[in-house]
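Only one protein chain is missing; all other protein chains are in place.
Up next is subunit A:
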Amino acid sequence: MATITYRQALRDTLRAEMLRDENVLLMGEEIGVFEGSYKITEGLLKEFGERRVRDTPIAEEGFVGAAIGAAMLGLRPVVELMTINFSLLALDQIVNHAAKIYGMFGGQNPVPMVIRTPGGGGQQLGATHSQNVELYYSFVPGLKVVAPSTPLEASALLKAAIRDDDPVLFLENLALYNTKGEVPDDIADVEPAEIGRAAVTREGTDITIIGYSRMAHVASEVAEKLAAEGVSAEVVDLRSLRPLDRETIVASVRKTGSAVVAEDDWLTYGIGAEIAATIQEGAFDWLDAPVRRVAMAEVPLPYSKPLEMAALPSADSLLTAVRETLRATGRTTLETVR
């Protein structure tokens, strides 16, 4: 095994998939000569040439649509959108076209493409560059949305996304690019993951914490702290936002009897709302306390560092919500959290 960054895992996986399949090509702004805003495509233009690593004009609707059209003829384009905020310029092509073409024409033409894009606040990028709008895509049948949190998952899910015959939105996170994890020495040995499955990344018995992407890490950090206090928290990393693995979520909550959702997006109508609704329908009789959600404050994210930090969910805010939820269960065995 080798320890590499999330960024390196993405880059090496893209390269491995391009070597494996001639139909795989990359498209996006500044991915070639500039080697990517976040250097995910470093060295790939040199290795594969302009035919397979295409710098596009600043025209998200145009080049995302072009990728869809190319996918209709059997290519497997992997599009990079510089940040998920810019995906809004391609919303019509993603929602009205990529997501519709297979079904709307009676299953005649699949659209095998991937849109890679990072979300994430906390970089003082201001209101328009710090959003987490994966919900918009998770809402749409016909799309698949995945959100890996570790280098290994990133590699396994990227392979799955590229080999899948449907359009997949592949959510990355600015805060994760430099995080490290173990992967096989040869990235080609990573098995593609199954899209649509969550993972229990830490087993526990007292409470379930559900997160994805950056918040899956925060959830693990909080679970670790709680362990020191004698609380056994289970962590569910969603990995796939659409389809959503409801079975895994509900099975966990039926075991622990309480749940907190940690999400980087806004609370109202957010990913956590769907999970909370799922839990109330699937584990109502097992719940000892209301399901809580920890999410971004309902504001356009400010530039000011103290304001930004106050608005973003953190380990501290998650810990607070978990403790309050545990107290609300009224279980006498959990005295340490009082």
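One rule holds for everything that comes next: a residue touches a chain if its C-beta (ideal position, glycine included) is under 8 Å from a C-beta of that chain, and two chains touch if they have at least 3 such contacts; residues count from 1.
Throughout what follows, contacts and distances are computed from a predicted model.
A chain of this complex does not appear here, and its UniProt-recorded name among "Peptide ABC transporter substrate-binding protein", "Erythritol transport system permease protein", "Pyruvate dehydrogenase E1 component subunit alpha" or "YceI family protein" is "Pyruvate dehydrogenase E1 component subunit alpha". Touching the chain that is not shown, out of A:42, A:61 or A:221: A:61 (per the contact rule at the top). Of the candidate positions A:13, A:93, A:155 or A:201, contact with the hidden chain is made by A:93.
Subunit A meets the missing chain through residues 25, 51, 54, 56-57, 59, 61-75, 77, 92-93, 96-97, 101-112, 141-142, 144, 164-166, 194-197, 240, 243-247, 250, 278, 281-282, 284-285.
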